[in-house]
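Comments concern the structure below.
Of the protein chains in this complex, all but one are displayed in their positions.
What follows is chain A.
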Amino acid sequence: MSVCETEGLVKHRPLGSSTRTADTLTLLSYPGFRDELKMNVNQHTPLAAPYGQPQPGYVQPGYAPLDGGYPTSYMPYHGPAPAYQHGAPQQGYSPFTSFPSKAVAPNPVSDPSSPLDLGPARGPPSSAPPPVATGQPYNQYNQSQGDMQNGPPPMTQEPPRPAASQPYNSGAATLPGHQPSYPQHYGHPSTMQQVTNQMTGMQINSGPPTAAGPGYAPPYSSQPPVSSAYSAAPPPSYTQAPPPAVSSGSVQMAPPSVPPASQQQYYGGPPPQAFNPSLPPTTSQQQFTSAPPTSCQQPLPPSSYSSPMPPPSQAPPPLVSQPQQPFPPPQPAYSSAPPPPDSQAAFTSGPPPGAQVSFPPRAPPPSSLAGSFPPPGPPPSSAPSSQYPGSISPHQRPLPSHPSPYHSGPPPPRAQMPPTSMAQSNHLPPGPQGQQQPPLQPGMSAGYPAQQNGAFGQVRGPQPGYAGPYPGQPNYGAPAPAAPAQKRLDPDAIPSPQSSDMPAVQKSRHRIDPDAIPSPIQVIEDDKAKVNEPFTTGVRGQAPPLVTTSFQVKDQGNASPRFVRCTAYNMPCTSDMAKQSQVPLAAVIKPLATLPPDEAPPYLVDHGESGPIRCNRCKAYMCPYMQFIEGGRRFQCAFCSCVTEVPPHYFQHLDHTGKRVDCYERPELSLGSYEFLATVDYCKNNKLPQPPAFIFLIDVSYNAVKSGLVSIVCQELKILLDNLPRENPEADSVVRVGFVTYNKVLHFYNVKASLAQPQMLVVSDVADMFVPLLDGFLVNVAESRLVIESLLDQIPEMFADTRETETVFGPVIQAGLEALKAADCAGKLFVFHTSLPIAEAPGKLKNREDKKLVGTDKEKSLFQPQVSFYNTLAKECVAQGCCVDLFLFPNQYVDIATLGVVPVSTGGSVYKYTYFQAQSDQERFLNDLRRDVQKPVGFDAVMRVRTSTGIRATDFYGSFFMSNTTDVELAGLDCDKAVTVEFKHDDKLSEETGALMQCAVLYTTCSGQRRLRVHNMAVNCCSQLADLYRNCETDTIINFLSKYALRGILNNHTKAVRDTLINQCAQILACYRKNCASPSSAGQLILPECMKLLPVYLNCVLKSDVLLPGADISLDDRAYLRQLISCMDVSDTHVFFYPRLLPLMKLEGDSLPVAVRASEERLSKGGVYLMETGLHLFLWVGASVQQELLLNIFGTPSFSQIDSAMTNLPVLDNPFSKRLRELIDSFRAQRSRYMKLMVVKQEDRAELVFKHFLVEDKSSSGGASYVDFLCHMHKEIRQLLS
């Protein structure tokens, strides 16, 4: 960073000197555009057609987007077509469009409206014209954008761009394009064109790389092209891209919002003005109260930037004013800034600084761009603020006028806010139509502010105000903007003079505006906004809302997305197509997923003694796709076409449509998911199963006792035993329990009800494990309660003085297995284990941890089990239906790769609590344990996936065992386990029939009933690649790719696996670019709408600890994560790879704050953020957070008094604290594992850990930043295309 910064500074300064920030910004942005990198996230929006309806909506919505409009717009989207159509939706849509890149994407129509799409990618450059359609507004936008763009680009671009001036032009062009594009997108459902447009928009011009991007080139020249992508240089490209993207909207949603912001910032000047014009008054004002700073603000920022010093000073004032409103500070800054130049001018001038300014202003901001932020830590903060201010300032200016909007914005959705801001800025430029278009740019600028707002309050508020006008814009900028805005907003930053300096640096680095590249947040928010009514599964090939969106599902013949999610809902008809596209065809199936209370669990169907009705040939179960013929006397299998007689007792007449009359009375004929009662034929040994048993095996060696584990477990078990899983909540659970403790030998306990005291049976013959007793070992809790409690009381005492440090492990599992065998039932073992099993016994392990092997060819061996003993054991366990859950409490290497073999093969889980301390880890452990014990679980399960002729399930990923190629055997299957199934063609599919899959899981319930759960899924088939790309789900693809990669490292060099991933991803995108995107400059990065997040997510996967270990990541950690991920469902992988980062500055009502992107530059020094990764929960507290916040959250006024060791927030009686704790609780409730809360104070040592999860930034282990990676990806794609 430092290096970059310095360079940046140098360069920038010159630039700055030459021109104002605003100018530079614009320039930068332009260059960027010119440059190759154009991220068009083509939204398949067009494809989105499904959403298609939305189109209408979109258009308007498009505008709306920025504002709160999004949500509305989304709503419409989701809403069936009709809904969309509604005028209302439109408005709504517009907003959405902006966001919902995805949502938008789907809806072609929306595209136009959707800012993102429209804006950036398509519109901008070439397509600008096309966009035209949507055009007019866009045009306006364009115009405005032009300004705006200037704005946006500035952010990132500016710095690099110095040269930018040209860029500007180009950029301008592009921008306009973008804007138009946005419009296009939105409106545009225009498919291809839009796409291209989007492309352009998206175009994250790698421009920088390419010398082409004059502006960029210069700065990045070196980096520019290929390397550039990664290198800082690349960023520029990105930046460019971003802007485009933003404009393009493809990336849009996110980008738009962000980009807008950035743009605004960049353009700051201009946009602001523009915005000002349009929005100005209101929004800006509020936020910037001072907004007043007179439009100057924009300039101001720049100015501020330009003249760092001043800004600071100014900043302070703003801050002051800000206090009330987060933005305020910025405003001051802005105000100051503003004063200097006219809006734009100022900016421009500022830009130089400004560009820098906007972000740079307060160094941090810039940093943010490059990631410089992080380093500047403090400066950043200031910087951010400055930036924000800067940006804000620009915005502010606009804001000033806008301010009110902003304010108002806040009220609306947060996202909107930013957007609004963006919008404003955009609007400003656009002025008239602008709103929408403007939004884009405005969005840009506004975005920042918005973000700022968001950061502080929530900018959104303002949006409302904007909403009207900008809505569309908001959409664009909104999302993205928000994030950036916030960072930049940091009013604090502004004040500090340093920041000003910093900015420059930052500017230099960033060529690509992070806000201009596809933003996950934007996409997520857009999608959320689209959903306003239940998702019905009746329509074949319809992609469900994202996992991050909460929605209701109505089963109308296909399995709920909670059970099954596919990577593509439009499968290619032929394997050639599939190969060409390289899009993985897979489904993530979570057969026993828990449904929300408002959705009915699958119905239980009893077909009587003869068992479920099945196809004679392929044995597929009766399902809605079976075609009844001959008056209902026979049915034709939908999978294999075989005709089967209908058994007499099942006969029913057909109605005139050929449907059975009782179709809707029978779940198996009308629903996607249901259960059959299995007959004795489906049971092991043709004997109805016994109720399962739970066996608790507790390590009582020295370590376990000392850490307090033993007493905690025993204490907890007393309570837990009342909560064993049961089907009928009224009745006692029929699950029997048994207890074993062990160190070098095993201790079984006889807890028969008739005993006065439990009896301990020691088995020291570990070489040849056996179970010493049967009757009395597995008991009914209710009957033996007293004895069990007595036992659990005594265990900790008995071993309190133990000196035994050696443990065994293999025999422990054998013991449980033998016990289940003896009892002739299935069951689950809960093993609480602390150390590497070195005692003499089967399965003995040695310490093989060797860091030197990491990165070598031998690394892969470390992921493989050390001995084959456990594989054999696992096989036996599976045969018996013995599922093993392993709770590990290691203080050193325990070889999880080996110990985990059995849990993973038996459908169990591994939990790991490194350096377990009773005090701090107890809560997490106990919650995990409780959940693990209580959760619904099936035993002795076999899963079989049947597909229609033409495709075939070829590969399975998850926690299970396979003894042949088709049956997935799971000793245990709980509600959190997902299996990813990959499909391959073995023949052609037809577009008429689509592709069917039926997943049947035969299992034993916790009450000992044998059942078959059936999930049916039908997807469309397509012969056009475009259709494929239109209907994919990136989250699911990532889920698949990550599991694929993690399996790959068992046999391949990690690096090779990473390369494979990158290649595949590049091929997917290149194929799209080649076949689906309209021709455009090779420099444009065009992404399919529904895959526009693929690069960012993929980058997260590549950077994950497993694939790219940092120095502090142990082999155990990697093995642990590897196994963990293998059974994650889509929502788990999503949050795991891209953590959710929520600003907590304002918590109001029931809605969540809009997340910000996982990048340090999005963090405001004055803010508090909550980050969730699915495994961890961080509360990040900025160094200059307001006292009030601290008081509300921690009950202490001083930052230094915050106890960073706390794992739970103090219970304070104020709404904020309550709401925050509720929020945390609800997060925890959503995940299968309890997340321990870690309070991270800014600049604390622990912050390193936290930063590790800021996945858009460069990681300490060498992972590329998002911007860098996007550049690299672009390069790869270009190589593939050429």
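A few notes on this one:
Heads up, the rule we're going with is that contacts are C-beta pairs under 8 Å (C-beta built on N, C-alpha and C of every residue); 3 or more make two chains touch, one makes a residue touch a chain; residues count from 1.
Please note the rule applied: contacts and distances are computed from a predicted model.
Selecting from "Protein transport protein SEC23", "Translation initiation factor eIF2B subunit delta", "Cell cycle control protein" or "Adaptor protein complex sigma subunit", the unshown chain of this assembly corresponds to "Protein transport protein SEC23" (UniProt protein name). From the set A:773, A:838, A:1206 or A:1223, the residue in touch with the chain omitted from the display is A:773, counting the whole complex.
Touch with the chain that is not drawn comes from one residue among A:550, A:610 or A:757, which is A:757.
Residue A:798 is the one among A:798, A:838, A:853 or A:1280 that touches the chain missing from this view.
Residue positions on chain A in contact with the hidden chain: 745, 747-750, 752, 754-765, 768, 770, 772-777, 791, 794, 797-798, 822, in rising order.
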